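Missing here is one protein chain; the remaining ones are kept as they sit in the complex.
Which chain is which? They are A, B, C, D, E, F and G, in the order written, and residues in each are numbered from 1.
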Amino acid sequence: MREIRDVFHLAIPAYDLDTTVDFYVGGLGCKLARRYDDRVTIDFFGDQLVCHLSAPPEVETPMEQLPMYPRHFGVTFRESQDFDALYHLCVQRKLPFYADVATRFDGLVEVHRTFVVCDPSSNLLEFKHYSDPRMMY
Amino acid sequence: MREIRDVFHLAIPAYDLDTTVDFYVGGLGCKLARRYDDRVTIDFFGDQLVCHLSAPPEVETPMEQLPMYPRHFGVTFRESQDFDALYHLCVQRKLPFYADVATRFDGLVEVHRTFVVCDPSSNLLEFKHYSDPRMMY
Amino acid sequence: MREIRDVFHLAIPAYDLDTTVDFYVGGLGCKLARRYDDRVTIDFFGDQLVCHLSAPPEVETPMEQLPMYPRHFGVTFRESQDFDALYHLCVQRKLPFYADVATRFDGLVEVHRTFVVCDPSSNLLEFKHYSDPRMMY
Amino acid sequence: MREIRDVFHLAIPAYDLDTTVDFYVGGLGCKLARRYDDRVTIDFFGDQLVCHLSAPPEVETPMEQLPMYPRHFGVTFRESQDFDALYHLCVQRKLPFYADVATRFDGLVEVHRTFVVCDPSSNLLEFKHYSDPRMMY
Amino acid sequence: MREIRDVFHLAIPAYDLDTTVDFYVGGLGCKLARRYDDRVTIDFFGDQLVCHLSAPPEVETPMEQLPMYPRHFGVTFRESQDFDALYHLCVQRKLPFYADVATRFDGLVEVHRTFVVCDPSSNLLEFKHYSDPRMMY
Amino acid sequence: MREIRDVFHLAIPAYDLDTTVDFYVGGLGCKLARRYDDRVTIDFFGDQLVCHLSAPPEVETPMEQLPMYPRHFGVTFRESQDFDALYHLCVQRKLPFYADVATRFDGLVEVHRTFVVCDPSSNLLEFKHYSDPRMMY
Amino acid sequence: MREIRDVFHLAIPAYDLDTTVDFYVGGLGCKLARRYDDRVTIDFFGDQLVCHLSAPPEVETPMEQLPMYPRHFGVTFRESQDFDALYHLCVQRKLPFYADVATRFDGLVEVHRTFVVCDPSSNLLEFKHYSDPRMMY
Partner (left out) sequence: MREIRDVFHLAIPAYDLDTTVDFYVGGLGCKLARRYDDRVTIDFFGDQLVCHLSAPPEVETPMEQLPMYPRHFGVTFRESQDFDALYHLCVQRKLPFYADVATRFDGLVEVHRTFVVCDPSSNLLEFKHYSDPRMMY
């Protein structure tokens, strides 16, 4: 279990701040905490996401060719209904899916469901739910 | 405040799994949750850090030339004594400091203390403490 | 003590949505939850504030002539340091004070400190701290 | 999630204190915290409601003509059974309904059930339950 | 530690309901939950106190001759400041003290501070604070 | 909701300490906290019950003639399964029932189930479960 | 209920540290907290297990002849699904069962399900679930 009083923070690139706010607040339903000229900070499921204005790469990689490893982030939900609700939200609001919902590690204790969406700056977000909550770590 | 039952997860590159475990478990005092051939998962201050075995870049960047932005991660502590204790641990165990403890945004409500350490795969970890806890997001 | 899982919600008038977001998010340090054409919703210290776009009154009342009673709202802090931090924020960010910090009911068990700020739509926000926390209700 | 230790407080007009206590304590099942000559304070679902004795308007507006916007308040329940129980209580105790239970924003992520009752001083109270709890803000 | 979700309830005699409400709500600062013709229910420091209208004894015992044993009730506070605040309230509001604050079992692990007040129906209420919180049971 | 850190304490008469421990610990499944020559203290569902050795009345009242009002005590459970489990325990361990399980106030919001057992010193213990948890006070 | 902030710690013998880590981390899904030359410390379901490197007995006792009493340890789960999940994990990962799942004390309030596994150093671990959670102590 994690300390409720502390906050994880993650800094990622954002090619455009307005689009970033649209995606995280208007899309994913996160909250906008602060906005500066060079970054926005998001209350991302209770943790802090800092989106730093950054130049996009000279050659844009199509979403389907983005590498899933080694870099991505997201939330592992304790309750399956929270996973389901977020998946439902992503479908209903037509967020871009990099990988639709699927089951990994079937037959192992580590079995979990997962889906991946892509933010406007090519950051991949994975959301997961494990059958056995002790495997969340 | 964040949901205590959910877990943030972050996937990052690791050039070598043994060194990674040494740094995060033996150094930072995190816990090893699972080990596979191609990755280790760490209980990182209550969240999940997945370190994926990845080829190091062909040309290694010296730590002091690593860019702080846009990518880094860490924990923002609610209580200053937790920040102090972790700083003390990093000094005592001689973890490599990218940036020693310093105060940012002095004179603003956003004022906070911060220090940055570097893991063996050139990932930068920032730990913070805000004077006003409402600024943690 | 209140149920942590439920949320109080309050709907108030807003004469202009941008100014409202500036005041509550950029000023008071609350979080923007959702924005529509006719309203914004704010995560106001953990509760929901819905600011509905409304026509301002034909004749504007100067702040100092606004009536404190019977309508105002705010937060009563359990810990004095949270009250102090918010007062410090309001001063540092130059939010408009309707009433500077003062002590009410001195000599009674109900004694508390209080200050009042005014949002851009003439809504009065009172923040309080009671010496005896049992008097918070 | 909100801070359990802090309390939202809302001040509203009350045309008569006895009737107000009858409605909030005897009707809605809230608790009476304090009573003074000019106001009563209510523990309203864990937050503080201060009902200030105020002169009623010279011309009374019939309930059905009261404006729902921009001013009303209430509780958003996390669990549907709490919403159901309060609706059941309001029906059983014959509290005056301004709007019977209905579903808003069907087909959107923001979909929620809502009903509105009216206190003896023409204050409108809305109670809500969202299908997706992340939309409570 | 006790289950936060359950409630202790205690039924006691009350010779007069108005006086009882005055003492518990206006005096001790508890909350009135419900009132019926034959009883009132009080939110007594988070537990339920039911005061049943009862005929007083034919011969009234003066307070100082009331027996402390075997029947009395009250709250044992975990934090000394909560004990101090309630003692301060009882003094300031001139509640009738059956026994002023005193230390019992000095020199033993069970050492605690205690004071006793008397309600209008001759019920004795004892409030305690133990130096070692493990002795609260 | 009650403060988890504080403890309600109730002092009651006990005609014999061994029998009292048998009833509360061996019967009801409470825990023995402390034993002295003149009293035992019980961790009674998380609160403190102090059973003071007292002379029994000269004429014993048969259980069925004991008055339920104004004095009795017990626990109101938030969850019906906790009420059911305790009733099951009382039946299985053959504790003396003063009143078998029954429903009171059917048709009202205050509707609840209740049963009453009697300890060896003629103290009546009532356990309750309300359909609407807001009626627990 | 136990104090969430404190930790139970238990020291047990380990004949080999690698095998011990394999069993507790790779098998039971616990977390490795610290490793020294002469011991490893495990985050064992939230408590601390210290496995001290110890010489095995000269004559090894076959598992089925190990005595269950008086020494063994484990976890009593509050929720049956947590018990089920751990049993499922032990079966799926083929941990050595000393005693397969069984019901004890059927017909008594103390009825519970239990199974026992054996670690590589002949320590017996029992996991339990009681029908009535008040019997967990």
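The definition used in the following text is that a contact is a pair of C-beta atoms (placed from the backbone, for glycine too) under 8 Å apart; a residue touches a chain by one contact, two chains touch by 3 or more.
Everything numeric here is computed off the predicted structure, so don't read it as measured data.
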Among G:L17, G:V75, G:V91 or G:V111, contact with the omitted chain is made only by G:V75
The missing chain sits against chain F at residues 25-26, 29, 31-35, 43
Residue list for chain E contacting the dropped chain reads 1, 108-109, 131-135, 137
Contact residues on chain G toward the hidden chain run 1-14, 31, 33-34, 41-43, 45-48, 51-52, 54, 69-79, 82, 110, 126, 128, 135-137
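The rule is simple: only the chains that are shown with their structure count from here on.
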Touching chain A and chain G alike are B
When each step joins two chains that touch, the fewest steps from chain B to chain F total 2
Cα centre of chain B to Cα centre of chain C, whole Å, reads 36
Contacts with two or more other chains occur in chain B at residues 1-3, 31, 33-34, 43, 135, 137
